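Only a single protein chain was left out; the remaining protein chains are all shown in position.
Our next item is chain A:
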Amino acid sequence: MLLLDIKNLTIELKTSDALIRAVDRVNLSLREGEIRGLVGESGSGKSLIAKAIVGVLNKRWQITADRFNWRGQDLLNLPYEQQRKIIGRDIAMIYQEPSRSLDPTAAILEQLEEAIPDNLLDGPWWKRSYLRRRKAIALLHKVGVRDHQSVLQSYPYQLSEGVCQKIMIAMAIAKNPKLLIADEPTTTLESTTQAQLFRLLASFNQLKGMSVLLISHELESIARYTQSLSVLYCGQLVEAGETAAIIKQPYHPYTHALIKSVPEFQPDLQPKTPLYALPGSIPVLQHLPIGCRLGPRCPNARKECVKTPALDRLQNHYYSCHFPLIGNKDT
């Protein structure tokens, strides 16, 4: 059964004169135990989608969807309390910039203990606080922090970014979530710590069957760890499918450009030769082009591109482009 099944998710920002459509009819689905990557540049709405799933967007954002199912239950139509209860029980999220998302005024122990729900502590109530402490220490060991004593007593500013990130993960997995959303978990980390973190997420995925939605703007770093991939551009879903298939043969010009701009995916590219790059830059939300939002930057844009392309599929590979790159392997 699909864990998360979202169809035509639209997120709009209410402004004084118009509605700005930040996320335009995005489909997203996650199976149980799957690691899915969500790739897009800044401003493409990745974080908005994540926040919409967790339900933490404020009132100025208007969320609509044809289907927003979490294990068969439509989350958007549930009463608020029930919605919070389900999300609180099943979904955990790691935010960008861990050292800023932790409470600067509380020691790590306090914050970590707070994240452990009561029903996971089996023991009489008078042993609760002891068990809770034990559990907090165990969680830290699980995420690879060995020196728990000094870490638990520290405040976030005393710890490095990597350790803060690990604590965020410890807090997220404290309640054994079904789905973990990691929003750019590695941008502030160094390359050795990055690899460590991805391995950690992968091991939780394998050991506990936890699904992971991995959000990043760097395709190359997450391609290795994900089974399936969704590529966003400017709030529109441009391509989705199995990671390996997409990397091998992208159908959408944007994905194609993303892959070609990374030297790692181009083994026969000589060092110091120019990289493939799309001209121009990402449009700002106030001035979105109509139709396919890649239009003005797309190398094969034609007249039809002023209409938003529908999502097409070829086997398990979804793409939304009028002129997909099928059959011309050399481009």
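Here, contacts are C-beta pairs under 8 Å (C-beta built on N, C-alpha and C of every residue); 3 or more make two chains touch, one makes a residue touch a chain; residues count from 1.
In this text, contacts and distances are computed from a predicted model.
S.K.: Going by UniProt, what is the name of the one chain that was not included in the view, given "Transglutaminase family protein", "Ethanolamine utilization protein EutJ", "F0F1 ATP synthase subunit epsilon" or "Peptide ABC transporter ATP-binding protein SapF"?
M.R.: So, among "Transglutaminase family protein", "Ethanolamine utilization protein EutJ", "F0F1 ATP synthase subunit epsilon" or "Peptide ABC transporter ATP-binding protein SapF", the name matching the hidden chain's UniProt entry is "Peptide ABC transporter ATP-binding protein SapF".
S.K.: Just one of A:Leu30, A:Ala115, A:Leu258 or A:Cys321 touches the chain that is missing; which is it?
M.R.: Of these options, the touching residue for the absent chain is A:Leu258.
S.K.: Looking at A:Thr10, A:Gln111 or A:Gln194, which makes contact with the chain not pictured?
M.R.: A:Gln194
S.K.: Could you tell me which of A:Leu13, A:Leu121, A:Ile282 or A:Leu325 touches the chain that is not displayed?
M.R.: Residue touching the absent chain, from the options given: A:Ile282.
S.K.: Touching the missing chain, which residues of chain A?
M.R.: Given the touch definition above, chain A has residues 41-42, 160, 190-192, 194-195, 217-220, 224, 257-258, 261-264, 269, 271-279, 281-282, 284 touching the missing chain.
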